[in-house]
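Missing here: one protein chain of the complex. Every other protein chain is in place.
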Amino acid sequence: MQELLHQIFVAPFTLIYELPDLFIQTIWEGFVAGVLYSLIALGFVLIFKASGVFNFAQGIMVVFAALAMVGLHEMGVPAWLSLILAIAIMWALAWGIERVVLRKLVNQPDAILLMATIGLTLLLKGVGETVFGGEPKSMIHTELGLPTGVTDWNAFGGLVSFQHIDVAAVVIAVLMVIGLGIFFSKTRIGRALRAVADDHQAALSVGISLNQIWVIVWFAAGVVALVTGIMWGARSEVSFALEIIALKALAVLILGGFTSIPGAIVGGLIIGIGEKVFEVYWGSIFGGGVEAWFAYVLALIFLLFRPQGLFGEKIIERV
Amino acid sequence: MFYREAGQFKTTYQADQSIFPILQDRVGLGAILLIAFVGVPLVANEFWMNSIMIPFLIWSLAAIGLNILMGYAGQLSLGTGAFMGVGAYACYKLMTIFPEVNIIIHIFISGFFAAGVGILFGLPSLRIKGLYLAITTLAAQFFLEWSFIRIPWLYNYNDSGAIDSTSPTLFGHAIDPASGDSSLRYLIILSIVVVMTWVASNVIRGRIGRSWMMIRDMDIAAELMGIKPLTAKLSAFAMSSYYCGVAGALMVFLWLGSAEVESFDINKSFQVLFMVIIGGMGSLIGCFMGAFLIFVLPIMMRALPSFLGLGINAATMEHVTSVLIGVLIIFFLIVEPHGLARLWQIAKEKLRTWPFPYGS
Partner (left out) sequence: MKLKSCLLGAAAFAVAAGGFTATAQAEDSIYIPSLSYRTGPFAGGGTPFADGFADYLNMLNARDGGIGGAKLVVEECETGYNAQKGVECYEATKGKGALVYNPLSTGITLQLIPKAPVDQIPVLSMGYGLSAAAEGKTFPWTFTYPTSYWSQMSSILKYIDANGGLKGKKIGFIYLDVGYGKEPIPLLEQLAPKLGFKWVGFPVGVKEMQNQSSQWLNVRKERPDWMIMWGWGAMNSTAVKEAAKIRFPLDKFIGNWWSAAHADLNPVGATGKGYLGANFSGIGTDFPALQDVIKHVVDAGNSKAKKEDVGNVLYNRGLFNAVLVAEAIHAAQKATGKKVITGADMRGGLETFDLSEARLKELGLEGFTAPVKGSCADHEGAGSVFIQQWDGKNWKRISDPITPMTDVVRPLLEEAAAKYVSDKPDWKTQTCG
């Protein structure tokens, strides 16, 4: 018992004190993973806000977008062109989804729309594997100008290393969030988007085309998915196993709330950093591998105290 | 034309409220049961038994379990696979601790362990609703999966980390998946599924089932009318998990023979979820239809090319199946969001009034 208490309350902190460089590295790794979780969650939030659809297919969209790009490149298309083509594919996908699925399912309950996106997941998986093959592919590095180097920082008698690709991921994510923020607040379409998010009917009555808005948000989510896929693919590789990681974004959403973009970012960082720190410093008590459930259990505990999430709107129920 | 209740008069309230008020339904059910119990074992070969009929029944049972929770009590769950796992691991432990007790009894008891775990992870449902609840059940799924790996006691410290069937018997006949007679196993599973479906249909029609539906339709209103959400929600979780647990135990000990953790992963949860959606939420017959469409149809599709003698390779077929199931799900949601069961009901209504467009 005493041993256990020691492991929980003393040993991790002495380790942090003894190896501060490892601690900083852990935080950094968690930060990068958190940024990527945030990006996946961001795709969810965009779609949920504008169309009320809980898009389960966001995970597979990450894989599909990256796979389309890498797959096209393998077929001989130049790197930049395949990036543009991948973006075009995501646009076509958004358009198709709106036409074939969303338009037909207007006003259906949330659960039905969720199921439709699950159907979409299977569809994209099958199409992706048929067209581009199921084997893992490596990301296009040099042609796209993705950095591969590493910067070391000698601190606290140790070494903290920053992979340039990780730094790039963070920078691009920040730029993208800023870009989306400007898009939402400054442009006409962005304002229409916010109007739709606030109240569908009111937006319709002032002449905003819901269909057009849906295409745009799904496209935006598709582009976010592509960027996430490129970044994650560059860190490991592009494969269908990535899809499962995307499930973690669900836990991020719980923390951040379904409708809040800042919530998605903060939630992602909490989960990313939290799970790495927990795994490295407390994981051994449980025999390791606690990352598999940490995010969800954290979300569950969190929900018991604040069912609407960190930044979610308060839930008011009426009979 | 033949399906019509003309001339069938009800003289008691009991007759009026019976599950199958129409004679043809009762005859039809009787015929189906007869075929299932007598016909199928006579015609089906090993492949049909082991790869189609037995798993079809087991999946149907799991789908009934999830449907109780989702379709009747309105609580979205993504933890079905893990609850099936609890049943399977509990059954394994019971079998190795009490080898002298018959496996059928173990299977039924192991359901209670699943029910207990289900109640535990159902507790958040008292505060959390809808999609948020779905994610807390994901926590159950991943945490239980991890426990099945990390607690070696659960699999008796096997080197392989898998649970495997000992040699169960029933009335002196071997019924393990390797050496047992598949027809016998089929009949055991069929009996269990029929009995449990009958129990479920009665519970749903009873007071508890009605309280579930009230919670589903509007929980606050139900609460104001005197339904305790605590008992209603947790009883739904318990019963649902019990069914899933039994299905899990059947899956390992009367179908697969051995199982690793992957047999209970998140994909299983999704698979059962698809069955419930496609079949129809809040319909027991829908569970069977959903299990047929999601489980049996892909097997048919995979077998089709070699049956027709076409040279389509297995992998392409797999991709096509995935695409097709995805398209089917979307198609059904667009055409009939209430699933196959609703289509079936509409067809029956049409039959009843045929050839007139409007019935009485």
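Letters A and B mark the chains as written, and numbering starts fresh at 1 in each.
In this text, a residue touches a chain if its C-beta (ideal position, glycine included) is under 8 Å from a C-beta of that chain, and two chains touch if they have at least 3 such contacts.
A quick note: this is a predicted structure, and the numbers were derived from the prediction, not measured.
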Where B:Y72, B:W212, B:Y242 or B:F292 are the choices, the one touching the absent chain is B:F292
So one chain is hidden, and I want to know which residue out of A:L146, A:I245 or A:L269 touches that hidden chain in the complete assembly. A:I245
Among B:Q8, B:T166, B:S191 or B:T231, residue touching the chain not depicted: B:T166
State which residues belonging to subunit A touch the missing partner chain. 15, 19, 22, 25-26, 29, 32-33, 129, 133-138, 150, 159, 161, 163, 232, 235-237, 239-242, 244-245, 247, 275-276, 279-280, 283-284, 287-289, 291-292
Can you name the residues of subunit B that touch the chain not displayed here? 19-20, 25, 28-29, 32-33, 35-36, 39-40, 43-48, 50-53, 55-56, 96, 99, 142, 146, 149, 156, 158-162, 164-167, 174, 176-179, 197, 201, 255-263, 265, 283-285, 287-289, 291-292, 296, 299-300, 302-303, 306-307, 313-315, 317-319, 344
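Criterion: only the chains that are shown with their structure count from here on.
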Taking each chain's mean CA coordinate, subunit A and subunit B are separated, in whole Å, by 33
Would you pull the subunit B residues touching subunit A in the complex into a rising list? 76, 124, 127-132, 135-136, 138-139, 141-143, 145-146, 149-150, 218, 220-221, 224, 266, 270, 273-274, 277, 281, 315-316, 318-330, 333-334, 337
Any idea which subunit A residues touch subunit B in the complex? 54, 100-101, 104-105, 108-112, 114-116, 118-127, 129-130, 134, 244, 247, 250-251, 253-254, 258, 286-287, 289-290, 292-293, 296-297, 299-300, 303-304, 307, 317-319
